[in-house]
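Missing here: one protein chain of the complex. Every other protein chain is in place.
We call the chains A, B, C, D and E, going by the order they appear; numbering starts again at 1 in every chain.
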Amino acid sequence: MPMPPFQLALINPNTDESDTAEMAAAATAALGDGAEVVALTARRGVAGIETSAESVIAAAETLELVRDTPDADAYLIACFGDPGLDGVRELTNAPVVGIGEATYRAMTSVARRFAVITTLRRGIPELLDGLEHYGVAGRCVGVLASEITVEDLGGDSTDAIVAAGRRAVDELGAEALALACGGMTELETAVRERVGVPATNGVAFGALLAHALWRSGLRTSTVGSLALPPSMDPAALRRS
Amino acid sequence: MPMPPFQLALINPNTDESDTAEMAAAATAALGDGAEVVALTARRGVAGIETSAESVIAAAETLELVRDTPDADAYLIACFGDPGLDGVRELTNAPVVGIGEATYRAMTSVARRFAVITTLRRGIPELLDGLEHYGVAGRCVGVLASEITVEDLGGDSTDAIVAAGRRAVDELGAEALALACGGMTELETAVRERVGVPATNGVAFGALLAHALWRSGLRTSTVGSLALPPSMDPAALRRS
Amino acid sequence: MPMPPFQLALINPNTDESDTAEMAAAATAALGDGAEVVALTARRGVAGIETSAESVIAAAETLELVRDTPDADAYLIACFGDPGLDGVRELTNAPVVGIGEATYRAMTSVARRFAVITTLRRGIPELLDGLEHYGVAGRCVGVLASEITVEDLGGDSTDAIVAAGRRAVDELGAEALALACGGMTELETAVRERVGVPATNGVAFGALLAHALWRSGLRTSTVGSLALPPSMDPAALRRS
Amino acid sequence: MPMPPFQLALINPNTDESDTAEMAAAATAALGDGAEVVALTARRGVAGIETSAESVIAAAETLELVRDTPDADAYLIACFGDPGLDGVRELTNAPVVGIGEATYRAMTSVARRFAVITTLRRGIPELLDGLEHYGVAGRCVGVLASEITVEDLGGDSTDAIVAAGRRAVDELGAEALALACGGMTELETAVRERVGVPATNGVAFGALLAHALWRSGLRTSTVGSLALPPSMDPAALRRS
Amino acid sequence: MPMPPFQLALINPNTDESDTAEMAAAATAALGDGAEVVALTARRGVAGIETSAESVIAAAETLELVRDTPDADAYLIACFGDPGLDGVRELTNAPVVGIGEATYRAMTSVARRFAVITTLRRGIPELLDGLEHYGVAGRCVGVLASEITVEDLGGDSTDAIVAAGRRAVDELGAEALALACGGMTELETAVRERVGVPATNGVAFGALLAHALWRSGLRTSTVGSLALPPSMDPAALRRS
Partner (left out) sequence: MPMPPFQLALINPNTDESDTAEMAAAATAALGDGAEVVALTARRGVAGIETSAESVIAAAETLELVRDTPDADAYLIACFGDPGLDGVRELTNAPVVGIGEATYRAMTSVARRFAVITTLRRGIPELLDGLEHYGVAGRCVGVLASEITVEDLGGDSTDAIVAAGRRAVDELGAEALALACGGMTELETAVRERVGVPATNGVAFGALLAHALWRSGLRTSTVGSLALPPSMDPAALRRS
């Protein structure tokens, strides 16, 4: 039985198009043949989302991008803070996955305890709130900040991320690593190989998770809190 | 010792100017002499915020309004979902209070167990998440929806709110009532008198809470997660 | 790029071979071309696992079946109680998914609140413990028992399951339904269509989740609590 | 509109009258014109409450003092352990605030994460129980003991408190500081200035919080668990 | 090996000597030969403790009674609210058991889910706080109030308690019953026989638990938060 065609809309809530390209490439490679990735970049906001205020703007922009792309089979919100995730789920009945949520689902599937490696220390409270929200706080042994900004990731910064990962494994008992930034896509392989534990930032896995939901016939609920808000035009948003 | 002048910026995250006026009047009456209330209305969004998607837009608009009003002594975000609250706290060192948060602080001060009376049933999951976030879920005996929209509040709808409140007290053991909507400002007195328990929607009390923080010298922290995001211009945002 | 071949070992911890066949068919259909499902049935135990004592026996049998099938690319434990899940994860570095865990991951991806529909009332405490363990208790609005045993599922019993599902949606605010039994595989479609919300028992979705983990290069951790127990022979258990 | 007169009864549950005077001065300064503070000192017990047994005695004494002062507009229990707080709320319908509870309300209003600075290490379990009770445990990054007793606070001890505060900010990520002792009233300003984050022990802010409740028409509930115990004489306790 | 003599001090925190006698008889019968029960009655307070204010007074009185009886091998605080329990543990290194705590330990030993049957509805918040404090909230399916006061227990009231117990088993899924009042001692047998599930109010079992701790050489810790408060005279309180 041939796989039906599957179209994933990958939404990058920050404004950096090179991030978008890198994440789209990872999603495309993960999904393989018979899938198409439509990648969209925020038109307003910042190049690297590090704060709550920036995340608020990114969430509003994410909603706009989804409204402009109503026909995808599934959506991937490709920023670790999952900006606007619940709001997007009100706008469509296609599956919607956030890379933060996807990462935590992967973590608890491959390890009993994991650690989070992030960019700036100031983002730790937001991450801790997310761990609570997703019900995985009890499985997380710690959140370590590399003090490298989103925009400085790559190149030499890999060593710092790997070092933080090793510390998490050796000192905190982490058995897997959540890489808390869409910009860490290209670090996955290096961290896995050099630290020796499973690691992901949820872009490739999130694309596959969105596909798994869609392929098994699961759709975002359209009742209760996820019904389409009356203030939005339904005609343009739903597939027949 | 004369009270120093105190200027409160009341931000209405919805677009309904009559809501703004009603809430500003309540805040002004509560604060009394020696205080000034500057009331601002969202320029974009919906007249009654009932969903997560609408709340995302409201949060972005709230941030804009605060950036446009950098000199207030304190800010009151006058929508029960407290849209953008943590983001706003990054933008200013003045105290920032949300009416949802304020209401829950009042509830646990005057009762051991309380109930929440809201507008639409679809908003219950968002409210339950808020109860967890503010650490008061264990004190809440239930959330009751009247199925009256924000815009239909007032007039005959008072009876339905009072009836829900009585049910919460008689059947669920509520000892106080959180009125989960900025639009319920004028219902406070009716609910208190007819149900016989403390009740608030956090507008008047929130204005006083903001004043209490300010008057005791407390300011929003400027370190850690609440430091000003580098992507925002500090010069325009801080008072000397 | 052609999908690499993917072999899933589906372990049925109960002794009913018709259950195994039904679940294997669902997994095979979900995975599509380029995948192979090896289905294994417990040799000891009961035909329908309804109690903690029966689950203990099923867990031991599940471990045996995995030890006997060391070369799979991924494992799916196809009983909602996920018997022996953490133990199996010590024995292999291939991804291991339980259908209970998979179902809850699906629920929180497509809904803010869900309900669980189960067979016997006596199983409710075990399910509630599982909801806590997987960090989704706060998202679950209730567990409803149909009082139909695993072995009596199918045929007329569908109406009872559908009725329980409707009650969960209408009275409890469920937005999606977890069907808490491997034997409910063929009910998925009926429940989705007749209740109008997303529903799954995690067999088809779990097979796809296992594939998603494997395809994105994630493997079960081999450090910390998931290292191979020294008392077990490693040579026979790991793929090169 | 002139503020109505407001009378606050400040109850010091320890026996040290100089503590009472210091706290009353802070409350008076915070409330400003149009308010009167009646300060009462425990007649039995210890000069510095450091243990659970001492707190039990302080709670009973606090109840006595409130029963002897039935006509206040609001009550402030001025010991960080809030001894007898729920009991006092049964005796009066005036607002009742504890400085521990008030401090935690202030902390979560001005910071996402805070630390607690206390006197003796032995009090840490009691403080941790309080953090759970008030629903703020998830917002607290740590409790640090200075090993200075209540009675030795002041003078040289300020340096030790400031040093603990700095450690909390630099090493634990605290964004604000709870000063867990009524005797730390005069330390507030020094800690704020020298550590550079918001700090309070809840005396001045608690007085203002009590006023905010009262001024917005909120009264302690008189139904359910907070109804007047039949064993107490109602006539003497309630205002008309 | 003959049992060493064991002296239990049973503290009744209420003032009703017939309650004391009834509870002492149950403890004596449970402990059997080789044990002695010294029963003490509060000299101040109320005959039936139903509120937080009454519990505060009872706690202070309990401390007094323990200080007056320093030589017991173990202490049993025989009021379900365990008034003063942590305070008493600071005063002695003998084991100290509260009947509320003991009951919950029994419940989780003989059942996966239990219900609490109490006297007045107004006491429910206090009981729910206790369930949280003792870590058993997740095991409790509900708290049912009979609206019979402590003093009216016995005689005809047994039917009401039994009826509440049956409702808890049939409708809520309770597998055992906590009888939340020292005054329900003589109801244990009736409830067990007529409802058909394990039931206890912790008096007989608590006496045996205190003995079990003592007999296995366990003593109340004397370090950290349970060290003797310096304000109390150690000489009179400790056995050699």
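One rule holds for everything that comes next: contacts are C-beta pairs under 8 Å (C-beta built on N, C-alpha and C of every residue); 3 or more make two chains touch, one makes a residue touch a chain.
A quick note: this is a predicted structure, and the numbers were derived from the prediction, not measured.
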item	value
Of E:Glu61, E:Glu101 or E:Asp129, the residue in touch with the unshown chain	E:Glu101
Touching residues on chain C - with respect to the absent chain	46, 50-57, 59-60, 63, 84, 86-91, 121-126, 129, 132-133, 224-225, 227, 229, 231-232
Residues of chain E (touch criterion as defined above) contacting the omitted chain	1-3, 29-30, 32-33, 86, 89, 95-97, 101, 105-106, 108-113, 134-139, 169, 173-176, 188-189, 192, 196-198, 200, 204-205, 208-209, 211-213, 215-221, 223-226
Touch list for chain A against the chain that is not drawn	112-113, 138, 173
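Operating definition for what follows: only the chains that are shown with their structure count from here on.
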item	value
Inter-centroid spacing, chain C versus chain A (mean Cα positions, whole Å)	25
Centroid distance [mean C-alpha coordinates] between chain E and chain D, Å	31
Where chain D touches two or more other chains, by residue	86, 89, 112-113, 138, 173, 224-225
